[in-house]
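Below is a structure I'd like to ask you about.
All protein chains of the complex are present and in place, except for one that has been dropped.
So, subunit A:
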Amino acid sequence: LFPQVHRMFAQNSRNSVSPVLLLVLLGCVLCPPAQASKSSEDIRCKCICPPYRNISGHIYNKNVSQKDCNCLHVVEPMPVPGNDVEAYCLLCECKYEERSTTTIKVIIIIYLSVVGALLLYMAFLVLVDPLIRKPDPYTQPLHNEEDSEDTRSLAAVPTLAGARANTVLERVEGAQQRWKRQVQEQRKTVFDRHKMLS
C-alpha cells in the first residue's frame, strides 16, 4: 500500500525520539497514581438484591466507607416491612469497590497523544518528507541482500571517520538514516521475502 515509502524512506527518521518518549511515558504514568487522592467519585458500595416475592430485583449504589458497606446502610428505601428485612438482606450481596479516575484519565490521554504523534509522524514521512527533500545522489541504491556485511563494514569505516567532526544536526541525520535503513531491511525480510514471521 505504500510502495513509495520504500524509496522515500532513504531520507530521514529519528530513532533517538523513542527511548526519550518511553521514559516520559513511564514518568507520567507512575507519578499520578502516587498523588491521587480519593475523591467522592472513586468509592462506592454496590448491593444487588434479587427478586423477592412480588418485589423485582434492584441494584443500590451508595458512597459509604468499607465498614458501612452492608445491606442495612445501603438499601434505602427498604422495600419490605420490618420483620422481613432480615430475610431480604440475606439474599442481597454487597460489595465495596474503588477505582482511580485520575489514573484512567491520565493513561487514556497519554495513549491518545502517543497515537496522535505517531499518526502525524507517519503522515509526515509518507506525504511531506519526499516533497521537501531532493533525492540524494550520494545515498546508495537499494542493494540486494547478497551484499555481504563484510564489505559493508569495511567500507563504512572511512565514512564514519569522516563524519565524526560534524555538527549535532548531522549526527542526528546519520542516526535517522541508519534507522530508516534498518526498518527498510526489516520490511524486506518480513513483508517481501517472507523470511521471518511467515
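Definition applied: contacts are C-beta pairs under 8 Å (C-beta built on N, C-alpha and C of every residue); 3 or more make two chains touch, one makes a residue touch a chain; residues count from 1.
Quick note on the criterion: contacts and distances are computed from a predicted model.
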item: Absent chain [UniProt protein name; select from "Sodium/potassium-transporting ATPase subunit beta", "Chloride channel protein", "Rab escort protein 1" or "NADH-ubiquinone oxidoreductase chain 5"]; value: "Chloride channel protein"
item: Residue ranges of subunit A at the interface with the undisplayed chain; value: 1-2, 5, 15-16, 18-19, 21-22, 26, 29-30, 33, 41, 44, 48-51, 53, 56-59, 61, 63, 87, 90-91, 93, 95, 97-101, 103-105, 107-111, 114-115, 118-119, 122, 125-126, 148-150, 153-154, 156-157, 160, 164, 168, 171-172, 174-175, 178-179, 182-183, 186-187, 189-191, 194-198
